[in-house]
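One chain of protein is taken out of this complex; the other chains stay put.
Labels A, B and C are assigned to the chains in the order they are written; within every chain, residues are numbered from 1.
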Amino acid sequence: MIIVLRPDSTTEQVDHIVEHIHRLGLKTDVSRGIKRTIIGVIGDEDLVRNAPLRAIPGVEEVVPILKPFKLASREYQAEDSSFDVGFGVKVGGGHLGMIAGPCAIEGREILREIAQSVRASGANILRGGAYKPRTSPYSFQGLGEDGLKLLREVGDELSMPVCTEVMDPRQVELVDQYTDIIQIGARNMQNFNLLSEVGQTKRPVLLKRGMSATVIDLLMSAEYILAGGNKRVILCERGVRSFDNSTRNLLDLSLVPNVKGLSHLPVVVDPSHATGRPALIPPMALAAVAAGADGVHIEVHSCPEKAMSDGPQALLPGQYQQVMDQMRKVAGLFGRQINEPRAPR
Amino acid sequence: MIIVLRPDSTTEQVDHIVEHIHRLGLKTDVSRGIKRTIIGVIGDEDLVRNAPLRAIPGVEEVVPILKPFKLASREYQAEDSSFDVGFGVKVGGGHLGMIAGPCAIEGREILREIAQSVRASGANILRGGAYKPRTSPYSFQGLGEDGLKLLREVGDELSMPVCTEVMDPRQVELVDQYTDIIQIGARNMQNFNLLSEVGQTKRPVLLKRGMSATVIDLLMSAEYILAGGNKRVILCERGVRSFDNSTRNLLDLSLVPNVKGLSHLPVVVDPSHATGRPALIPPMALAAVAAGADGVHIEVHSCPEKAMSDGPQALLPGQYQQVMDQMRKVAGLFGRQINEPRAPR
Amino acid sequence: MIIVLRPDSTTEQVDHIVEHIHRLGLKTDVSRGIKRTIIGVIGDEDLVRNAPLRAIPGVEEVVPILKPFKLASREYQAEDSSFDVGFGVKVGGGHLGMIAGPCAIEGREILREIAQSVRASGANILRGGAYKPRTSPYSFQGLGEDGLKLLREVGDELSMPVCTEVMDPRQVELVDQYTDIIQIGARNMQNFNLLSEVGQTKRPVLLKRGMSATVIDLLMSAEYILAGGNKRVILCERGVRSFDNSTRNLLDLSLVPNVKGLSHLPVVVDPSHATGRPALIPPMALAAVAAGADGVHIEVHSCPEKAMSDGPQALLPGQYQQVMDQMRKVAGLFGRQINEPRAPR
Partner (left out) sequence: MIIVLRPDSTTEQVDHIVEHIHRLGLKTDVSRGIKRTIIGVIGDEDLVRNAPLRAIPGVEEVVPILKPFKLASREYQAEDSSFDVGFGVKVGGGHLGMIAGPCAIEGREILREIAQSVRASGANILRGGAYKPRTSPYSFQGLGEDGLKLLREVGDELSMPVCTEVMDPRQVELVDQYTDIIQIGARNMQNFNLLSEVGQTKRPVLLKRGMSATVIDLLMSAEYILAGGNKRVILCERGVRSFDNSTRNLLDLSLVPNVKGLSHLPVVVDPSHATGRPALIPPMALAAVAAGADGVHIEVHSCPEKAMSDGPQALLPGQYQQVMDQMRKVAGLFGRQINEPRAPR
């Protein structure tokens, strides 16, 4: 950490700061330049990270040098994380998690129909929402536990690991009984109590990036889960808020290599929520695989005009099959694989 | 609601859409222009708001005409909401809520010292966090119930209504026992289960705008609380994410008149979290009052360099007194008042 | 165009608006809903596009239906634009323009060395700046005409079309004498006089997206050039401003399919300026090709630490060769080609 002093800082102020740092258990290296005095802080940066040094008189700026996350960092673990999310499906380290399914679970028949089609196309993880975060209190909020049961049933029938969102710490225990992967939605990326709660479970977690979260914010939220003891976190880019409303959000594909430089965690991409427009989903899905993503998350519905949530952004099963075929080719070019789920023995 | 068709839409598609709308219980008005056919939907827009019309073949765009919130709207209630938040302090309708106090509750003495000073300067609501949303799992997370007790104690001693944040639906019942105003932080603005839960209480709610929430998003979150039966919602602007990192966030003061055109709810401004820089807080506080805000929320700490959270952005008690004196003058210019809290009879 | 009236609009106001529209030479279709009256405007939308209808009393909102650009639109030309940019190199319609070279032209030897290496790797267009837009008046501003001469010389020697930026309408005539492609930089995307001026030339134009330009803004700027009679415009995505400063800008790859839905113009991607970080350039370059871009623009320098502009974001020649090999494979997967330039006969 480096402390930059104001041009008008006094010797007393410098001494006060140095003393303050020493009291916190660290060493200092004072460097007096022509226009500015700079104090380098030597030692364990964590001891001072949360100290309000910028509030001390004479301080102009405090520049942290180390990243504030640990367990999520490449320095903590050099090789890519890779783990089984159920039914032998691996995510990370060259294995792609291809997540597909309807936005919301609406009923047994429609869910099974969609699941069968995406499974046949090559998806290896089935998604479906039982608890839906809706901006309006008057919108369909999901089937709740009934939805979870249907999802489990269809997942088991087709030997597919399933993924569903949890919105409330009080739902975690229940959701944990039914799902293979717990999803934290973008709006809850900084719902820290929820993160801590899923950190206590043994389920892989799909953590979606918040709409205005930096890459550091995202990794700090992952750190909450990792710090709870749950090591299986998959990050998910799903677009950030932008000034151009011709797409729902702005897909930030550079997050993929950006995360990979900083962290060992797998990162998947959701072009459905990012673009909100079916015509843009296939090119962005292909781009995601080419950019090195560890998977792609796409919403599929066999009758979008009757979907109870987010219908307009869903691909039709035939469109999904086409983009899956192309994604498989791009992945093959880079030696990456898409495991088929296997029936439990 | 208006449905704009694609230039290549067919007569069959138009008929299909019209039939679809009629089945939903509404009427249509088809207008065939030179380059586009447009279908006006006549009737209760709520019946179709969540129908995925854009997913129907032939549809290019769906343009909603009415706002999706009801109870929060000016159409529902024409006059400004104004209510007592405790100890006779009114917020809204020309009455300003001047909220001040430390970021986090750290101990009895320091809290009382800060509270006495802001009370003497004219603040009429005391704030302090017992549960702190921190981006790092390794940071100080607040004193919890012990903090709540201290806040209540000091509030009662000084006859000040108190305001504190709740982060988890499981904490609502407990927090409700100690506080006068429940705060929902920016990161939880779309934590819908938490909103529903505080909608069940009888406490005024201070709802902070999320870091990338539009004015409509904010009003929809207020609608969640109002729909639960709790009519006393105060909105709070605290800055949005921006590309210029010379301030912590970008204070959007235009939200104040923007909200006032759309809604009857009071709206206060928090220049502390918005700017993150003490030098910018007083001018932005004065600007907030001049813009018509129903109150100003400022963090004050008597020793920022020892604060356990957000010290660098706190004003010193003397700085707060100075800006309060000026805010009072600006408020006076526009005939707005700052009630002093009164001891309970 | 649709005019939405305020809920409190009067019959006189409706009549006034209708009369106003009729005077502009269009027809109206008034539709009185339960909560809102809506006026559909029928006829040539261009006649009213710039009329300040929203300023008329009683009007709440004006919703345009048609896009404001014409010559750039898919409706004007259904098939992809594709054209020769010099030395037989085609861009658009399945032909990729692979643009590479140093940020600034610094001298003959270093330019030739870089040009030879990128040519050998497969680049088919050489870039280099002679006039540099620098945020500081004290930075190196480019070699000017001397730079243009060097660029022409090296381009001719290696049979490569060359591309260089013009910043000032007064430079257009001169630059036009030396270059094959005229580049308009991001900061000048809405320098309308400069756009008009290059619209008068017969050179292909590489038009970079402004840092906060919407897709519509970009197409409107292209329209300025097209309206001048110059039909060979290549659009270029190079990142937009964002809240996360871990990359220089935020690459918006969804612009590629987004533009392709609206326009026939080719669109290339510049991951160098977008990310500003060499480690992120190759994955984003591959993603660009997978997303359907008509080319990729990459800065290459054989000694970045001595570069006079933007060194830190340049790839080394060996890194460029590697990513070109991979881009060629991805392009091949989708049947797209990279023409080799041919010596003039």
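Note that a residue touches a chain if its C-beta (ideal position, glycine included) is under 8 Å from a C-beta of that chain, and two chains touch if they have at least 3 such contacts.
All values derive from a computational prediction rather than experimental measurement.
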Omitted-chain contact residue, chosen from A:H20, A:R119, A:R241 or A:H264: A:R241
Option touching the unshown chain, where B:L47, B:A290 or B:C303 are the choices: B:A290
Chain not shown: contacting residue from C:I34, C:A55 or C:A78: C:A55
Interface residues of subunit B (partner: the chain not displayed): 212, 214-216, 240, 242-247, 250-254, 256-258, 261, 274-275, 279-280, 283-284, 286-292, 326, 329-330, 333
Where the missing chain touches subunit A, by residue: 2, 4, 7, 29, 31, 33-36, 38, 40, 42-45, 63, 65-66, 75, 241-243, 245
Contacts of subunit C with the absent chain, listed as residue ranges: 20, 46, 49-50, 52-56, 68-69, 133-140, 167-170, 187-188, 190-194, 196, 211-212, 217, 220-221, 223-224, 227, 240-241, 304-312, 314
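Note that in this section only the chains that are shown with their structure count from here on.
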Subunit B-subunit C separation of Cα centroids, rounded to whole Å: 39
Length of the line joining the C-alpha centres of subunit A and subunit B, rounded to whole Å: 27
Between subunit C and subunit A, distance of the C-alpha-averaged centres to the nearest whole Å: 31
Residues of subunit A engaged with two or more neighbouring chains: 212, 240
